[in-house]
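First up is the structure itself, then whatever we jot down about it.
Of the protein chains in this complex, all but one are displayed in their positions.
The letters A, B and C name the chains in turn, as written, and every chain counts its residues from 1.
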Amino acid sequence: MATAFVTTRRVEFSDTDAAGIAHFVAFFRMMEQAEHELLRSIGLSVVTHDASGKISWPRVSAKCDFQSAARFEELLEIEVRITRLGKTSVTYSHRFLRGGEQLATGEITSVCCRIREGKSPQPMTIPAAIAKKLKPFVAESVSN
Amino acid sequence: MATAFVTTRRVEFSDTDAAGIAHFVAFFRMMEQAEHELLRSIGLSVVTHDASGKISWPRVSAKCDFQSAARFEELLEIEVRITRLGKTSVTYSHRFLRGGEQLATGEITSVCCRIREGKSPQPMTIPAAIAKKLKPFVAESVSN
Amino acid sequence: MATAFVTTRRVEFSDTDAAGIAHFVAFFRMMEQAEHELLRSIGLSVVTHDASGKISWPRVSAKCDFQSAARFEELLEIEVRITRLGKTSVTYSHRFLRGGEQLATGEITSVCCRIREGKSPQPMTIPAAIAKKLKPFVAESVSN
Partner (left out) sequence: MATAFVTTRRVEFSDTDAAGIAHFVAFFRMMEQAEHELLRSIGLSVVTHDASGKISWPRVSAKCDFQSAARFEELLEIEVRITRLGKTSVTYSHRFLRGGEQLATGEITSVCCRIREGKSPQPMTIPAAIAKKLKPFVAESVSN
């Protein structure tokens, strides 16, 4: 049974805009922060190294749907689930809540890549040891 | 026949991340900047006032698909089209190019709202004068 | 005897730049976040209201000296002291530490202002109730 990873973020003043609410890009920053915190919670990092060099996870897509505005100093709860664990990519789904009310839902898809300086990231099969650690957060596993 | 609004943005150092490329949220900031520049080009602003008070355009959704990375100091061309002009909302579609190569495509949907301090934004019909100015950028007009 | 307010912030991926380290503006964001957290800890907020309307604290100066770089995912300790509590302004001094090593020191001076929409912020005497709550963090009190 899949478990959501849950964390919190406070809306900081630098996250707000002249409309008096959290600017929409702040949600994308928080989505990424929650994803990285999920990785740390299982002993991983978004930038790792194996015997062949550096591995990282460039995004291929990111989206967010906004239902309600967040304001300065509000404490948001962020749930992260993995809704797709593919051969080379992971889709994280996010839910933002404030006191139980859903404010926004988002999704980021990242591809496991070999990183070499001066070259384009090269997609690679997610190492088995990493895939195994991600499994507990998979809400719906689909192989690609 | 619809015309794209075209502008450029340079990838600034503060847009980059430790992977050595433009961070994905920089694309969302640039999408918004291009949309606001389109509005200025037709004498509008994302924050306006009419006889009844303040009008603005909160986002209900934003997404971006990334095909290739952008690097520090690269000059990106951004095309903006309106792919849906509804009764209360506008969908802007964005295309990022670098020397003719497409790097990313994005989409933002904003809702025309009456803004009153301390209250939630109230969706309202897009004023006719504004809708008229937006029409030339509509690639596919659909009424809702 | 003055007490430092102490908090922590993790260097997030969006804080880093193509040099592989935390971008210098991230330190200013963290300085502000620490200051606002200090205010919350004593039941205040950087944006408050009294019987006459809105009060906030625009910055008149901000500076930071950098001794060592911070990297992605490092947990930084931030100490905040008030080094000057004037009639209308407060100077916050910040110290960034990583495992006991000092990385940077900063300072922000803010002025207590009456905020009215569409007008410039008007400096005002810091209300006595607020000054009283700030006193425990004053390292060196000077009247202006």
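Criterion: contacts are C-beta pairs under 8 Å (C-beta built on N, C-alpha and C of every residue); 3 or more make two chains touch, one makes a residue touch a chain.
Values in this document were obtained by computation on a predicted structure and should not be read as measured data.
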item: Options C:V25, C:L44, C:L97 or C:I130, residue touching the unrepresented chain; value: C:V25
item: Full-complex contact with the absent chain, from A:F27, A:F72, A:F96 or A:F137; value: A:F72
item: Contact with the hidden chain (one of C:A69, C:M124 or C:A139); value: C:A69
item: Hidden partner chain, residues of subunit B it touches; value: 12-14, 29, 32-33, 36, 40, 45-47, 72-73
item: Contact footprint on subunit C, counting only the chain that is left out; value: 18-21, 24-25, 28-29, 32, 47, 56, 58-66, 68-69, 115, 117, 120-121
item: Residues in subunit A touching the chain absent from view; value: 13-14, 16-18, 20-21, 23, 25, 71-72
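Throughout what follows, only the chains that are shown with their structure count from here on.
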item: Rotational angle, Cα trace of subunit B fitted to subunit C, multiple of 5°; value: 180
item: Same-residue or different-residue interface between subunit A and subunit C, half as cut-off; value: same
item: Subunit A-subunit C separation of Cα centroids, rounded to whole Å; value: 29
item: Per-residue multi-chain contacts in subunit C, two or more chains; value: 13-14, 72
